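With one protein chain withheld, the remaining protein chains of the complex are depicted in position.
Let's look at chain A:
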Amino acid sequence: MSDFHHDDEFRLNTPEFNELNKRLDRRNFLTRTSLGIGALALGSLFGNSLFGGASKAEVAATGDLEADILRALPHFAPKAKRVVYLFQSGGPSQFETFDYKPMLAKMMGQNLPDSVRKGQRLTGMSANQSALPVVPSYYKFNQHGQTGTWMSELMPFTAEVVDELCIVKSMHSEAINHDPAITFFQTGNQLPGRPSIGSWVSYGLGSDNNNLPTFIVLVSKNGQKDQPLYSRLWGNGFLPSKFQGVQFRAGKDPVLFLNNPDGYDGEDRKEMLDYLSKLNQLQNAAYGDPEVDARIAQYEMAYRMQTSVPDVLSTADEPNEIFEMYGPDSRDSGTYAANCLLARKLLEKDVKFVQLYHQGWDQHTSLPSGIAAQCKATDQATAALIKDLKQRGLLEDTLVIWGGEFGRTVYSQGKLTPNDYGRDHHPRCFTMWMAGAGVKPGVTYGETDDFSYNIIKDPVHVHDFQATLLHLMGIDHERLTYKFQGRRFRLTDVEGKVVKDILS
């Protein structure tokens, strides 16, 4: 009972607010001095010669370091240092890509048995259909790689690297419509407002390259934009603003205004920014608004990006064979292929989280032609990214993820003809894959029934996927929390289990 009345629970209790409080607090002095003494005391823990010939600044710096070490986030030794998440927005059909269901060919056009559907909900788009005719893949499947994994003929390039992939066929989600489903995948909650995975990772682990943002987002310009993407999908939610994903534009100038305007040589820019920073700090001292901190950090980052971004965007050093590997689109900046190549260059610079989005996988109608176009636009570059990372040795510590927000139905939405059909949303099972750091290569995990309607073995929930991703980065998903509005939030909410069987 006493806890119930404890007014602490009802107070604004975000780290920023506490920081502000601390700054204004008369106890500030005591806190600081005691922390200082604490840091000195910690010194003995680390057995260095703290006072032997070290300058004052050095001692101060290492005091911080020791505190750093004590509360260092990696809860486990990480396997992955970077992540590239190739988000296939729209819900790619598992039937025409990875989940081979030969049985369906015999049942073409027959109604989906009720014993399979078991009265589960359908979307409003196909719930009123008079029949739910089963439709097999229009495209052929073949076995590939040493593992003999079945893959559709639509992805010949991905098929070449299939031995690198850990294919999870038993993904399932809770949302049946695009926006809640993507939001769920990216933030762990169907409703907007939570931080994105990339934001959580930057918040938890910090940056490995101070000259580039930790979390960069690339949206391809050549995906069909039938379903929108909102920038909140890579937003920081309630985390401090500096952890938000930075979107590079799809086009000739991924970051605008990097070059100095005509007539200005940029020589006094640093000076100008220093004065601006002083003004901002004055403002900060007066109001203590954490957004001012974020703004100062962003100006400084922008300044550093003036040199770092042209460097990373320049393709002058890329030989022809690299462009050929990623496909003809890779020379057209802003396409999926060009973004894959750019992603590799960002990963080379130790950008921690690169997220690509490619829209247009939402084939309610004309699926055979639609999905073929989607695969053509993405397959080669996806495979090239894996090969390129592998030859550079970057696949050692980079995790590559491919997948959409849900799968598609076994039955045809709309009219079924021999050459044409559509498929509706299906969150109960779908396929995604991971490759690289920390996951077993050449593995298929989980199984669906003959209709790829229900999971029959090793289901992997979206929260499980998120927990596994964090685990590979060295984070215990249950311990990475942020207190906001009186509650500690985490990416996986109150669920999530690391899928240990796919960890190498």
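Heads up, the rule we're going with is that a residue touches a chain if its C-beta (ideal position, glycine included) is under 8 Å from a C-beta of that chain, and two chains touch if they have at least 3 such contacts; residues count from 1.
The rule is short, and it goes like this: contacts and distances are computed from a predicted model.
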Hidden chain of the complex, named as in its UniProt record, picked from "Dihydroorotase", "Hydrogenase 2 maturation endopeptidase", "Glycerol transport system permease protein" or "C-type cytochrome domain-containing protein": "C-type cytochrome domain-containing protein"
Residue among A:Asp226, A:Glu396 or A:Asp493 touching the omitted chain: A:Glu396
Identified contact with the non-displayed chain, of A:Gly188, A:Gly403 or A:Gly474: A:Gly474
Option from A:Glu153, A:Asp350, A:Asp420 or A:Asp493 whose C-beta touches the chain left out: A:Asp350
Interface residues of chain A (partner: the chain not displayed): 45-50, 54, 58, 61-62, 65-66, 68-70, 72-78, 81, 208-209, 350, 391-393, 396-397, 471, 474, 476, 498, 500
